[in-house]
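One structure below.
Every protein chain of the complex appears in place save one, which is left out.
Moving on to chain A:
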């Protein structure tokens, strides 16, 4: 459970010589009653964990696709409370780790202690909070630790080497390496700079390093996999899900497993 379940999932990948793949979906986009079905599909398709987005009115780290998905979820009346309740009721049927990606305010309003306790009860294994840098972690890190939930940190292309080291020090679950200067969303190609950055992060990290933001094709997934331990794909998954392009999702996931040639 919690942090350990995440660690085991990565361990399994590395034993099989595969890269990890974590799809991101927006909780409640399409209604919370299809969440279980979505999670089961992703698990079946080979996802090693799922990153579950919590909708927020002002998602400053996200590009248009995730912004719109969040807006749709909010229009359906989806809340953090509702998401945690749904997870609690379906969690035993999902085997892979679940990581919440949430802006800080819904969590702050919920209350850090209550949030950590309810996450543990709902079988949440990790949390990513994109508007909470290292300096401000104290607002919730103690509560998450007590509940055994990994606080996944982000490193970015603008983080200087010294700072990357500081962030890597004491990182939990995995390190989320943001591979574009910008918000979430698609991009055309994978820059050389990105590969060097991922290698640099990996050289100082004691936990797996996953690349995210702007990764949208099987080729990106394979390319990133050369330099780190896996990838997170968000905007593209959301687009494919809403287009019901399930085969393409499977292709993306399997690109991390080295089973699709192109």
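We take it that a residue touches a chain if its C-beta (ideal position, glycine included) is under 8 Å from a C-beta of that chain, and two chains touch if they have at least 3 such contacts; residues count from 1.
Note that contacts and distances are computed from a predicted model.
Undergrad: The complex lacks one chain in this depiction; which UniProt name from "Amino acid ABC transporter substrate-binding protein", "Carbamoyltransferase HypF", "Tryptophan synthase beta chain" or "Low-complexity protein" does that chain carry?
TA: "Tryptophan synthase beta chain"
Undergrad: Sort through A:34, A:60 or A:243 and give me the one touching the missing partner chain.
TA: Missing-chain contact among the listed residues: A:60.
Undergrad: Consider the whole complex, including the chain that is not shown, and state which of A:159, A:194, A:216 or A:250 touches that chain.
TA: Within the whole complex, the residue contacting the unshown chain is A:159.
Undergrad: Among the options A:110, A:174, A:197 or A:227, which residue touches the chain absent from this view?
TA: A:110
Undergrad: Touching the left-out chain: which of A:23, A:53 or A:130?
TA: Within the whole complex, the residue contacting the unshown chain is A:130.
Undergrad: Going by the contact rule already stated, which one of A:181, A:196 or A:226 would touch the omitted chain in the full complex?
TA: In the full complex, the listed residue that touches the missing chain is A:181.
Undergrad: What residue numbers in chain A mark contact with the hidden partner chain?
TA: The missing chain touches chain A at positions 56-61, 63-64, 67, 71, 74, 79-81, 103-110, 130-136, 153-160, 163, 167, 178, 180-183.
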